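All protein chains but one are shown in place.
We just call them A and B in the order they show up, numbering each chain from 1.
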Amino acid sequence: MTEAPLLQLDGVSKSFGAVAALVRADLALEAGSIHALVGENGAGKSTLVKIIGGLYQRDGGEFTLEGESVDFHSTRDAKEAGIAVIYQEPTLFPDFTVAENIFVGRQPYTKLGLLDRAKMRRETRELTQRLGVPIDPDREARGLSIADQQVVEIAKSISVGAKVIIMDEPTAALSGVEVDRLMGIARQLRDEGKGLIFISHRFDEVFSLCDTITVMRDGTYIATNTTTETTEDAIIRQMVGRSVENLFPKQETTVGEAVLEVTDLTSVGVFENVSFTVRSGEIVCFAGLVGAGRSEIARAVFGVDRYDSGSVRIGGKAVPPKNPAAAMRLGMGFVPEDRRKQGLAMDAGVQSNITLAIRDSLSKFGFITSSLEEPSARTWASRLQVKTHALDTEASMLSGGNQQKVVLGKWLATQPSILIVDEPTRGIDVGTKAEVHRLLSELAGTGVAVLMISSELPEVLGMADRVLVVREGRITAEIAREQATPENVMYAATHAPADNSTETAA
Amino acid sequence: MSVTHTVPPIEAGRSPLQKVLRAREFGLVVLIVALIAVTTAVQPTFLFSDGGWRELLRQPTILILIALGEAIVIITRNIDLSIGSILCLSTYTSGWLFANVEGIPIVLVVVIGVALGAFLGLINGLLVAFLKVPSLVITLGTLYAYRGIAILWIGPQFIRSSWLPPEFRALGTMQWASIPVLLILVLIVVLIVGWFMTSRRAGRDLYALGSNPEAAKLFGLSERRLTLNAFVTSGALAGLGGLVYLSIYATGDARVGTGYELEAVAAAVVGGVAIVGGSGTIWGVALGAFFLATISSALPVLGVPSLWQQAIVGIFIVGAILLDRVLFLSRTRRAKRKGSES
């Protein structure tokens, strides 16, 4: 006798404008099991989760819950149907107590019409104790660690009687002990008959926790494996799936002298004793998991964030901490991760965006006008082939790829000797991606030192002269271009170093 | 992520006594008692005379009412600068009704005054909720517009006490067990509003919206509906404040309530409402209002010219937001340390 799975997706698709985020996604979740969903960034996992959680509506395909076809129009619909989603960054109300966060929207009343705080407290205590993490029900949610916030979210989902619990990269920001605790909770929920979907990049977790593993790539279902019958290598092959080398036109360059030297950089609780060097003409990639601390290191190096100790030098000159303007004067450029918030003024035109970082050098006698800005803007927009017909088109009107070109133009215009690029191709179309790769490669060819952060393995392997793997705020491995393979980079990013042997000083 | 991470310990619950001692409300009660004690020591009639006692308890009632409404609006991450103008319109409308509608029942006038306030608050709420314009700008506009309507309508006239029925005037001086009836009525309002905000889901939703608007949206709360509710309540309470003003002073012109919006914001902030929304109790706000009102009557007795009253209000606003900030920072720092040290 075959019962229908708890939750089943069949050929689900979803597009945003012309971009297809999901082409054909399949998933079958059984009650009383933990199902891993793995894939590279951009494979469509998050979109799939948002469709299940009622945040997005699917364009096509079948979605059934306990054998019945469902259509969610809001997060509330999904919640009522018994689906709970726990995001990487939980969404609690910081001013409410832990107990009230669990009961928000359905707080129990006493006979006198007051909130039954005793009952909330009692049930919260029971719930958190059952999960093995007794959190004080009366403390504010503000200041709880992300791990504890997740526990509160899980307690909430149990309390509302969720049948399906989805955890979207819950372990990305957790320490080892916290991860173990979370996995214990997940097993307990499974044993109670709930269905769990677990999204993670860490294979050790996936293999020790999950019963089945579904792999996605480019918005498409690839395969579902039974954990006991597969291997890490097989999964990595399914995820990567394509030949890496020929996509990236890597130029041969002569590596020159050290441009950026970072020594023993430490920010307590974020990263520790980070040392590395980037040389002229060299592309160095920071590989690692989301949340490993790669962007945080780069931001501290540039001076947007503070750090506690260590030093940063460009061409031998010390870069003062917490002062991006000074770093820029010494020749550093930074293409940030979030181009909409950190890289661009979305309401400003292409021209003002391109010239913002060079406003001082463009000015004459302390004054700057649109006419003084225009030649630079025109030059760099044209070099980068920004697709727009006017220089005052607002950045928000451009496609993602063109926005990224504007950000790159803005930083190339500063003529940097060391350019840091954080996830330079995230969320942009394939054609522009290739252009960005060619650009970075040629940039290195002219002698610029490039430090790239990327979560896409093929990009790392295709572009890097050297790969530095960051794990839990430390550089744990340094792999030369010739030795780098998807397997050994992925392995270093997901496993604690065996012992002291892999510790490196670049 | 960091190497020092381990599972943070469970926050040891503070004893109930510690909680009481740390609460803003307790601090305010101590301040109020101290202020009254010192002032009475200087001038015994401040407390120990019929007039002194009554003034002490009756004078804060208006500020308490409007501060409650302001607090609700601030809790939702908005601000209402128009309440002084709303109060003025309510005061004059009520006085005008008594004068021009023969034998109108007091209850009906009260209902009309409150309804007028609620209506003006509704206009604020609609503009804020549907235009997505900051409430600061909208209520700045309605502060002018409502005041302008008052000036246009009232002109140089003022309410004469002869317009008011004697029963209504008596309300201002009536006492029950030597406590002014007005204070009792206002305390009932405080209890109702406090009960609503601390113990009803609809009230908690207002806190939720101010505490984390993104999460509130994800949760499915209607920002529009909650914003409207907050502004209507604020307007209605300002309308009620107008009636209390009328019963205490038995007069009123086009300038009644000028600057009240700032005193209300001050009372809310001193009472522990965070200007960024999401936190603060109604009890704290009522005590904050009582404290500020008492300061202004105590200052002259203490030999400080009452002219300095506003400066002191200013010091308390700046001091209160600074204190909140310092407490907030030390609390997050402590939580962080606990997360990484152990």
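Descriptive notes on the structure:
To be clear about the criterion, contacts are C-beta pairs under 8 Å (C-beta built on N, C-alpha and C of every residue); 3 or more make two chains touch, one makes a residue touch a chain.
Following the convention adopted for this analysis, contacts and distances are computed from a predicted model.
Look at the chain that isn't drawn here: its UniProt entry, checked against "Autoinducer 2 import system permease protein LsrD", "Small-conductance mechanosensitive channel", "OB-fold protein" or "Isoquinoline 1-oxidoreductase alpha subunit", names it "Autoinducer 2 import system permease protein LsrD".
For the omitted chain, the shown partners it touches in the full complex are A, B. Contact with the chain that does not appear here is found for just one residue of A:Arg383, A:Arg481 or A:His495, A:Arg383.
Of the listed residues B:Leu28, B:Leu89 or B:Leu127, the one in contact with the hidden chain in the full complex is B:Leu127. In the complete complex, the hidden chain is touched by one of A:Gly32, A:Pro134, A:Gly184 or A:Pro324, namely A:Pro324.
Residues of chain A in contact with the chain left out of this view: 17-19, 256-259, 280-281, 302, 304, 315, 324-325, 328, 334, 336, 338, 341-348, 352, 355-357, 359-360, 362-363, 366-369, 374, 378-393, 396-399, 401, 410, 412, 415-417, 429, 435, 438-439, 442-443, 445-449.
Not every partner is drawn; the one left out touches chain B at residues 79, 127, 131-134, 136-138, 140-149, 151-152, 155, 254, 262, 265-266, 269, 275-276, 305, 307-315, 317-318, 321-322, 325.
Rule of thumb we're sticking to: only the chains that are shown with their structure count from here on.
Separation between the centroids of chain A and chain B, computed from CA atoms only, is 44 Å. Of all the residues in chain B, the ones that touch chain A in their complex are 1-8, 10-13, 195, 198-201, 204-205, 207-208, 210-212, 214-216, 218-221, 278-279, 331-332, 334-336, 339-340. Per the touch definition, chain A reaches chain B in the complex via residues 55, 74-76, 79, 91-96, 100, 104-107, 109, 113-115, 133-136, 138-139, 142-145, 147-148, 173-178, 181, 268-272, 291-293, 472-474.
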